[in-house]
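FYI, not all chains are in this one, though none of them got moved.
Here the chain labels run A and B in written order, and each chain numbers its own residues starting at 1.
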Amino acid sequence: MKKVEAIIRKTKFDEVKEALHDVGIEFITFWDVRGVGKTTEKRLYRGVQYDTSTIERMMITFVCREKYLDQAIKALLESAKTGEIGDGKIFVSEISNGYRIRTGEQGDKSVYLKGEE
Amino acid sequence: MEEIIFSINTLWVLIASALVFFMQAGFALVEAGLTRSKNTANILMKNLMDYVIGSIVFWAIGFGIMFGTKNGFWGGLDLFTQHTYRTDMPDMAFLIFQTVFAATAATIVSGAMAERTKFKAYLVYSAVISLVIYPISGHWAWGGGWLSQMTIPFHDFAGSTVVHSVGGWCALVGAIILGPRIGKYGKDGKAKAIPGHSLSLATLGVFILWIGWFGFNPGSQLAASGTTNATAISLIFMTTNIAGAGGALSALLYMWIKYKKPPLSMTLNGALAGLVAVTAGCDAVSPGGALIIGLMAGILVVLSVEFFDKVVKIDDPVGAISVHGICGSFGTLMVGFFSTSQGALYGHGFGLLGSQVIGVLSVAAWAIAASLILFTILKYTTGLRVTQREEEEGLDIYEHGESAYN
């Protein structure tokens, strides 16, 4: 199994979600994150300037079977892209094992439902 | 005795002014609550600044235009309000009451134009509405202008049309010229929901607006001394309250039946719709009439929000056009039916209704025309809309350099 983590624009979330569903990713988990980088947008708080330009992004993550990976990445790259700086990143890593809490099933079976294939 | 009457009137008008002032906080919270957190500082700032600017320019120029006696169309100039206007209360009391009213008309617009309007353009707009757009139509109805000189005078007691619909129509024009927020309509043109960031703020805002209305409507009596006035303001309290209740109730029930679930956000709009609708006739209808007006407004606002959102595809994040423009006009027309002394339903014929139609239409025409010119000028000078990047990342950072939540 592969874990995909993508840092995307919040405004792109709906598109990304749909694109992923379309290629068979059933469940994604996400939360708000912020990013801070070199290019800074000046901020001002009560007369004090501070130049961390934290930008708001959304972290989405899902674990999927190897065979879904390529199409998921493709879907992600297409749906999350605007072409402007700040579109974000996708990182893929290895998951050694997974469990479905409800049933205790492990391995690949933890991420898809038997009979639904 | 004269002195006492003077005192009591002053007291009442000042207290009502404080309550109406508080509506600014209500509007700020409703609008902030129903929009996204990345634009919260911006929307709060707009609500603060339209009051600030309105307070100054209405005093400087607007008041004279509204209450001067030049002619039926406008009142003329009275720079910094030096003339004398009232004998039953200090001019300052009258002025402050009118100032908070003017600011209400101005503040309505920010909601409909939220999340994408340039701050600079908003400030200019906000000055112009308090300076001239609102005062002119206010003069027509309340300042001795032509609407009040018709055979059957136009009846808009506390401003369903004069205040709310003016704000609503300007909001309509603004929202059209601006266009919808990015992401509001899908590629297939279908409306998408962009939920506001805090219904707690929005709900508190509605409660604050509601209490503010207890200054807005009964305060418009502009007097409290004597049995007649005391009885009038008591009735107005009652009709105002019942109409708000009616609006909330019918919006809730209608949504419940239609979508199986009653959402808070729309019920809040329903309450406001009822309050706006009864504002024109709060002195003239019975509590029963107020209830019916409120009930109708609650459903109307839902239909109207859906109409603008889904059919004509005008993106109004907080429903200001529907609440203030549509329900304000609707409520004004209803006076023609429900006025106990002049209304059609009480057997007094359709004379008043005719005047109401004229009033509603002429004010709408003026507000739409004036704001169309204004927003068009703004579009080609300061620019009306922020860049795509600013809109996506949030106006707070790009326009104000700070974020509301940390």
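Going forward, a residue touches a chain if its C-beta (ideal position, glycine included) is under 8 Å from a C-beta of that chain, and two chains touch if they have at least 3 such contacts.
Since the model is a prediction, treat every value here as computed from it, not as a measurement.
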Need the per-label copy counts for the whole complex here, not just what's displayed.
A x3, B x3
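Rule of thumb we're sticking to: only the chains that are shown with their structure count from here on.
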How many angstrom lie between the centres of subunit A and subunit B, each centre taken as the mean Cα position?
43
Once bound in the complex, which stretches of subunit A touch subunit B?
9, 11, 14, 41-45, 53, 55-56, 84
Within their complex, state which residues of subunit B touch subunit A.
38, 182-183, 192, 389, 392-394, 397-398, 401-403
